[in-house]
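In this view, the complex is presented without one of its protein chains, the others remaining in place.
Chain IDs A and B follow the sequence of writing; residue 1 opens each chain.
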Amino acid sequence: MVENRPLLNVITHLILIVGVLIVAFPVYIAVIAATHGPLALSSGAMPMLPGGELINNIVSVVTVERRGVAPFWLMTWNSLLMAVIITVGKIAISIISAYAIVYFRFPGRQLVFWLIFITLMLPVEVRIIPTFKVVADLGMLNSYAGLTIPLIASATATFLFRQFFMTVPDELMEAARVDGAGPIKFFRDILLPLSRTNIAALSVILFIYGWIQYLWPMLVTTDPKYYTLMMGVKRMAASNGDGEPQWNLIMAAVVLAMLPPVLIVIFMQRLFVKGLVETEK
Amino acid sequence: MVRLSLAALALALTSSTAFAQTEVTWWHAMGGELGEKLEEIVATYNDSQTEYHVTPVYKGSYTETMTAAIAAFRAGEQPDIVQVFEVGTGTMMAAKGAVYPVYKLMADMGEAFDPSGFLPAVVGYYTDTDGNMLSMPFNSSTPILYYNKDVFAKAGLDPEVAPKTWEELEAFSKKIMETGAAPCGFTSGWISWAQLENFSAWHNLQIGTKENGFGGLDTELTFNGPLQAKHWGNLKTWQDSGLFQYGGPGGGADAPAKFYTQECAIYMNSSASRAGVIQNSADFEVGYGMLPYYEGTEGAPQNSIIGGATLWVLQGHDEAEYKGVADFFTYLSSAEVQADWHQFSGYLPITKAAYELGQSQGYYEANPGSDVAIKQITLNAPTANSKGLRFGNYTQIRDVIDQEFQALLAGDKTAQEALDTVVTRGNEMLREFEATNK
Partner (left out) sequence: METKRTTFPNSPLPYILVAPQLIITLIFFIWPAGQAVKSSFEREDPFGLSTTFVGLLHYSRLFADPDYLAAIGRTAVFALAVTIISMGLALILAACVNRLIRSGTAYSTMLLWPYAVSPVVAGILWWFIFNSSTGILPYVLSYFGVDWNHQLNGNQAMILIIIAASWKQISYNFLFFLAGLQSVPQSLSEAAAIDSAGPWKRFWTIVFPLLSPTTFFLMIVNLNYTMFDTFGIVDATTAGGPNQATNTLVYKVYSDGYIGLNIGSSSAQSVVLMLFVIGLTIIQFRYVERRVQY
């Protein structure tokens, strides 16, 4: 701090507290709603303090089978699997292609670089129908492959590794070559261990990315066996016309669905910040 | 290659779990109590024989079910049977290479099948110009009027008399609100279906040219006449004064709750809402009536038209599965199953035998109001205006109706302007459909 101004300090804290409250407000409401019975939430005058139904609601969400969605544990498993496959897949294919681009001078390198770059320009949202068709033609609807592989290509991760490899001293590689190490050995024994922090930071970001996917799983799965949590929660929320939505249960499900990535951000904040800042640079 | 091996794998998996039974999948849109009943009906079928196994899969709303089935068809993963709501009929009929017409299926599979046993008001909707039945009627309904007898009594109205006309309905609603018996007069599910299409048929007004689209693809919408405009204008006025409460687009997701919580005293919705109404009205007594009409309208009340859904069979499966489908359809349309389904759900009995069975069981006398729907659709011999409607792209046109109704309620447009826009935008979609399917 440049100088000490007590009034300014008070205002700073005040602004931040208000900011934190605004940011936390919707989730606070969700958590409170998840702790009450259905009757407490039937009008806008909902209680502002937690009730005692949290366990019951969670048990009901987790154990009761609902028409049109998969069991909760299965959807959680699907979300987890999807997030992990996407994370591992993206990192794996990005790191090897970045390695090829940086450490080899092969014909067509420029073209490869641009082809990868193009993926930045085509978010899944703008090519929904034809991508769906491709996945369908390959027989990948309702499969983990269909859920994950089309999302695995990533320009940002490739660029991140490329940037990082450029900062690795050339001497390392020269020394390795003198020792007679081939490209695969160099990659495995030297580059990979050096990239550990980058990989960890990227994993955090990519796991969140995979976990919160919604549109794509919604398109490629028609079999409840492959539904993810995001879809399941949305389907629970869309009441089918008869009776009021069961807000206490929906909110309990919402809280459960957002818990894993939120916890990751909170407990792995340093890696998260590094990952986010570096991928977007 | 990938596809082939996956298909082989899927085949291996299903055949090993089903113990060589032929597997028939049925995608449907029945949630809640109706879905449970449907599964019970299927389970009874599965237990009754060993050759076939029908798997019902709930796919969400009607729109979701239909789009999922079409997407799956494009991907070669379509179910054997899909339940498609009546407004999708135009689209399904035009998709000649995709559907296996029911009359043909039954004939090809050597299954006894008599179309004349079905109620004409129902089957007429689903037959082609040569009189062939293209899909299997399953759940057909028509909008009727439900009212809260307790609130009526509290307001000093005769709880045994339902409003017959819109004038009465308005007067009743005012009285209910003035006496504080309930804060709202009425609400309605399915604005498009109940307050425009059925409204037109009930007043013997044309919905579209070429016999409401039955006569050809070059049809045009015409439901922007003065009486429809007057009615929509009234709904807007009533919404502003709180006499009417809008329940949302499509089926009107908020409408049932408004009636169940006794906020609105009168409620118009599908006769198939009866199961839900009975289950959710433990605190009050429900009365039933026909849809209201405007006094002094020539030809009103005429007859209402059906909604609901039929079962379409999709191409691309092998003969064993189609044999199973045919066998299952025979079971589904048997008098016992139909009467059971109809009496439980409030859907219309689709065969004469099912209706007669209900009569001989004394069901209609024991359950007042359960025959309102049948009486309403058979009130008069259908005219060209009231035998139904058949338009392509009609799911999208339904969306347009909802959008323009919302524009009306928001005060952006007058009733006439809103209806005129529906007709203009709808006709563009009809032309597009005509061009795609000529």
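Things to note:
Basically, a residue touches a chain if its C-beta (ideal position, glycine included) is under 8 Å from a C-beta of that chain, and two chains touch if they have at least 3 such contacts.
Computed from a predicted structure; not experimentally measured.
The chain omitted from view is touched by exactly one of B:Gly97, B:Gly110 or B:Gly362, namely B:Gly97.
Checked against the full complex, the one of A:Ser143, A:Thr158, A:Asn198 or A:Thr221 touching the unshown chain is A:Thr158. The chain not shown here is touched by just one of A:Ser94, A:Ser143 or A:Ser203, and that residue is A:Ser94. Residues of chain B that touch the chain left out of the display are 63, 67, 70-71, 73-74, 91, 94-98, 246, 248-249, 254, 257, 393, 395-396, 399, 402-404, 406-407, 409-410, 412, 432, 435-437.
Residues touching the missing chain, restricted to chain A, are 1-3, 5, 8-9, 12-13, 15-16, 19-20, 22-24, 26-27, 29-30, 33, 41-46, 92-94, 96-97, 99-106, 109-110, 112-113, 115-116, 118-123, 125-135, 138, 149-150, 152-153, 158, 166, 170, 173-174, 177, 182-184, 186, 208, 211-215, 219, 230, 233-234, 237, 244, 247, 250-251, 254, 257-258, 261-262, 264-266, 269, 272-273, 276-277, 280 (touch as defined at the top).
As a convention for this text, only the chains that are shown with their structure count from here on.
Centre-to-centre spacing of chain A and chain B amounts to 41 Å, using the average Cα coordinate of each chain. Against chain B, in their complex, chain A makes its touches with residues 67-68, 132-133, 136-143, 219, 222, 224, 235, 238-244. The touching residues of chain B, counted against chain A in their complex, run 2-4, 6-7, 31-33, 35, 57-61, 68, 71-72, 74-77, 189, 251-253, 256-257, 260, 273, 276, 280.
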